[in-house]
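All protein chains but one are shown at their positions in the complex.
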Amino acid sequence: MDIRKVKKLIELMEESDLSEIEVKEGEDCVRISRQLGVQTPATPPTVVLPLETEKPAATPSAATSSRGQIVHAPMVGTFYQAPSPGSPPFFTVGDRIKVGDVLCIIESMKMLNQVKSEYAGTLEAVLVLNEQAVEFDQPLFTIV
Amino acid sequence: MDIRKVKKLIELMEESDLSEIEVKEGEDCVRISRQLGVQTPATPPTVVLPLETEKPAATPSAATSSRGQIVHAPMVGTFYQAPSPGSPPFFTVGDRIKVGDVLCIIESMKMLNQVKSEYAGTLEAVLVLNEQAVEFDQPLFTIV
Amino acid sequence: MRKVLIANRGEIALRIQRSCRELGIQTVAAYAAVDREQLHLKFADEIVCISKNDYLCSENLVSAALTTGCDAVHPGYGFLSENAEFCRLVEDNGLTYIGPTSEQIAEMGNKILARLAFSALGISPVPGSEEEIDNLHDAATLVSQIGYPVVVKAAFGGGGRGIRIVNDEAKLEGAFSAAKAEAAAVFGDGAVYIEKFLDDARHIEVQIFGDGKGAVIHFGTRECSIQRRQQKVIEEAPAPNISQSILDALCERAVAAVAAIGYRNAGTLEFLYQDGEFYFVEMNTRIQVEHPVTEAITGHDLLRLQIETADSNLSLTQNDIMFNGSAIECRINAEDDFYLPSPGLLTEVIFPGGVGVRVDSHIYAGYRVPHQFDSLVAKLIVWDRDRPRTLLKMKRALEEMTITGIETNKVKLQNILAHEKFREGKVNIRFLDQLTG
Partner (left out) sequence: MRKVLIANRGEIALRIQRSCRELGIQTVAAYAAVDREQLHLKFADEIVCISKNDYLCSENLVSAALTTGCDAVHPGYGFLSENAEFCRLVEDNGLTYIGPTSEQIAEMGNKILARLAFSALGISPVPGSEEEIDNLHDAATLVSQIGYPVVVKAAFGGGGRGIRIVNDEAKLEGAFSAAKAEAAAVFGDGAVYIEKFLDDARHIEVQIFGDGKGAVIHFGTRECSIQRRQQKVIEEAPAPNISQSILDALCERAVAAVAAIGYRNAGTLEFLYQDGEFYFVEMNTRIQVEHPVTEAITGHDLLRLQIETADSNLSLTQNDIMFNGSAIECRINAEDDFYLPSPGLLTEVIFPGGVGVRVDSHIYAGYRVPHQFDSLVAKLIVWDRDRPRTLLKMKRALEEMTITGIETNKVKLQNILAHEKFREGKVNIRFLDQLTG
């Protein structure tokens, strides 16, 4: 499923008064729905189902939020998964996390800010790439 | 799945009163649904005929149209119910009307235009006042 | 003037409504039943349905004006705006026609007479016949004098109909008969004339204004060479890449000629410009779609001036008209990629705004564009201090223009704006047809 096709479907939906579109192509399936009466045509519809979106890492967070905890970016800056260039990452997927563990560093105006975990559990996913710019509240990790 | 096909389906649906369309083509499947009864802000109110909304005099016509015939103004002008000032009206409510009877005069640019009945029956209602200006297609009489 | 009947629809009806309101004049909006949802009906003082789906019913329009107590009628553009009989009907019923006299409309409506009249006043028309050409022999004789290519035109034509371009002798007979037949069918008169076809010409026009008593002023030039099949798409003011002294001389000649015929109200002299010469084509005896670009560079409201001039003298002199900056208008049409009309329900309408941006439009989210009329849904006009800045602003404004539910020519407009020749102001009237095939 091409992401542009999904985007087009969303546009079609926004232009209409539909509440749901579902498209299956062989193995692939997209279902797009929205609550009319609550949301308005101008508001973008909710996209459900895991599919590859433009920010590949960000979408799974929505899917896993019901069963895991999400760690969000507390500030805007550059995401580093390791304490220094060349070092191994603080944690990799599958590692055990304790409350207070440093999960990553966000650099903001030359300041290196540690992001600590508020949750204990297993690191299920890293949702952003190393050295990627992150915005406020962007999902960074899921911990289950 | 061609996106234009989905678009066409949505158009079909919008032109109809359907709440769901599902199309399967071998492996492929499209399902489109909407909640009817929920009115979206951007959609305009149902199209109503202008004459029925603005002009109080016209409203009875809508009510009686199912059981009578309506004579509409064929032109814009001033409505006269009598052949000359001071004369009795051509017809009053309850009178029998034959096809071709002159029902009223509409004055348009000093020209007096006779409006003749296309219907036979009983004059049920006069929907405009004498000497009132009438617009094109405005209901003038009902004949049952 | 106290109350005006607006005998038109769409953006120009709203435009008239706005100027009347600002002058404290009441309005009666005449509308066709299919047009009940038009924006200007919400703001008019009274509304009168005059037909099912047209604006050509002279009697109903005049009668609507009389029964509602109007003292004037504004015809807008298109429809009956250059119809001398309609104008005469308005006059005969004691109403003020906001425009020229019926005689002036009739004279300029006959393109052969108009060519002669302006030629006598020192404004050279495109080389060609001085009278109607009613047989093939005369046509051949004329062409032997002016040479191919030529164009055969309906004497009472307009809107690009009844026109045939002929490149060689073999095609003359067929084109001549076809033009005559179309002229008779469309305009009710088969009279045609023949002009030299100028193959690298620009369309330049001069906006003039007269008071009917010999006082005439001009509002400068417009360039309208971006046309598809004789329909203007993008217009600008002033005409670029021509020296100011040449344009000034053109305007002065136009003013002198129009003053000589005692012309009243707004009018436009259309010229073709090729090889440094201007050739008169015709005079439009009404306000034009593209008038806002002139308003943008002069700061004058031409509709207001039309109304003010209809029953009193011109309050302005030529010295009151100052020119400043550059303006471009894009016509936003409801049409698909193949130029086919795209009527329908508008789901989203967001117009661009900001400094120097004007949108004249009767559409809004929830409005249904009817299929019965012209496809123009909005005019986007931008102004800035010079042409390069105006081009950049138009690019920005077009990007913001959001109309969903129907298809529009937005992308086509963007492509024209991005074209090097347009940016350099080096186009002719064949540019767009050659670009799009």
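Here the chain labels run A, B and C in written order, and each chain numbers its own residues starting at 1.
Methods note: contacts are C-beta pairs under 8 Å (C-beta built on N, C-alpha and C of every residue); 3 or more make two chains touch, one makes a residue touch a chain.
What you are looking at is a predicted structure, and each value in this text was computed from that prediction instead of being measured.
The chain that is not drawn here is touched, among residues C:Ser81, C:Gln207 or C:Ser361, by C:Ser361. Remark: the omitted chain is touched by one listed residue; of C:Lys3, C:Arg228 or C:Arg389 this is C:Arg389. Set against the missing chain, the residues C:Gly69, C:Gly160, C:Gly174 or C:Gly299 yield one that touches it, C:Gly299. Interface residues of chain A facing the missing partner chain: 40-43, 75-78, 108-109, 133, 135-138. Along chain C, the points of touch with the absent chain fall at residues 14-15, 18-19, 21-24, 39, 43, 292, 295-296, 299-301, 303, 324-325, 348-351, 353-361, 364-366, 384-385, 389, 392-393, 395-396, 399-400.
Basically, only the chains that are shown with their structure count from here on.
A centroid comparison over C-alpha atoms places A as the chain most distant from chain C. Between the CA-based centres of chain A and chain B the separation comes to 55 Å, rounded to the whole angstrom. Look at where the CA atoms of chain B average out and do the same for chain C: the two points lie 35 Å apart. Of all residues in chain A, those that touch two or more other chains are 16, 41-42. Shared contact sites, meaning residues of chain C that touch two or more other chains, fall at 347-348.
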